[in-house]
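Only one protein chain is missing; all other protein chains are in place.
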């Protein structure tokens, strides 16, 4: 699948605060891996450089995925720092 | 210390039932180890032969002791099977 | 058999335990985590717990099911609170019922170790040093990796 895909991206905890927003709706060029999505977001200048952190985790449709995971149209993508619950 | 010592001996659980009594008061020749006390009790004929079991535990004054422990006048001695609480 | 709740409201640990007594278990282990009033860095006034609605519940449910495949369990419950929680308040309840104690102890311990590594929940700490997001502890990472 190629062309533009509409993707919702959520941010949580410290990352949400650093970016100053809980989510964005993005039109991006597909096919697209999580790693390249993260890179594209990180390249948008301040404060987006915080997306460069290799410690960030990514979930697609509420399941943890690896950086190689391919994002599809309609997916809900989330980036967040390592978890600290319990 | 030698001579006769007055000792209370308690029995619990299955051992108490096999002997048909919860305790005895005994005058015994001192010095006396737990092992020899157990042997003396066991040699009194039925049903006392059940005291021969090497699985029995012994407490003196409510602390577990080894067979070599020396019993003294006024001690409270208890014999019982391996424990199964919890 | 397995139930999960994510809520701001406090929970009654006694009632949660009671709910586990109806399954004929021989052993019930519960864990409760509470907000401590201090850490190595000083006084703690409160924590704010953030979660990812939907994913947090799913991941907790998967965690109980994972424990249920690994040990022979009769029932399991997790409640995790979110939002601002003051010092000494309850944060999390984990209850595991099984026939024998070893399975209950291990499964409850497993759930807590993995919860701290795998479930989308984040703690912000408010205290003597202002407020900051809690860092991952190396000891928690190791505890999660041992299973």
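Order as written gives the chain letters A, B and C; numbering starts at 1 within each chain.
In this text, a residue touches a chain if its C-beta (ideal position, glycine included) is under 8 Å from a C-beta of that chain, and two chains touch if they have at least 3 such contacts.
Owing to the predicted nature of the structure, the values given are computational and were not obtained by experimental measurement.
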Visible contact partners (per top-of-document touch definition) of the missing chain: B, C
Residue of B:3, B:20 or B:85 touching the missing chain in the full complex: B:85
Residues in subunit B touching the chain absent from view: 10, 12-14, 16-17, 59, 62-64, 78, 80-86
Missing-chain contacts mapped onto subunit C: 12-15, 17-18, 21, 24-37, 88, 90, 99, 101-102, 104-105, 108-109, 112, 139, 143
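Criterion: only the chains that are shown with their structure count from here on.
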Centroid spacing, where centroids are CA-atom means, of subunit A and subunit C in whole angstrom: 27
Intercentroid distance (Cα basis), subunit C paired with subunit B, Å: 49
Intercentroid distance (Cα basis), subunit B paired with subunit A, Å: 74
Shared-contact residues (touching 2 or more other chains) in subunit C: none
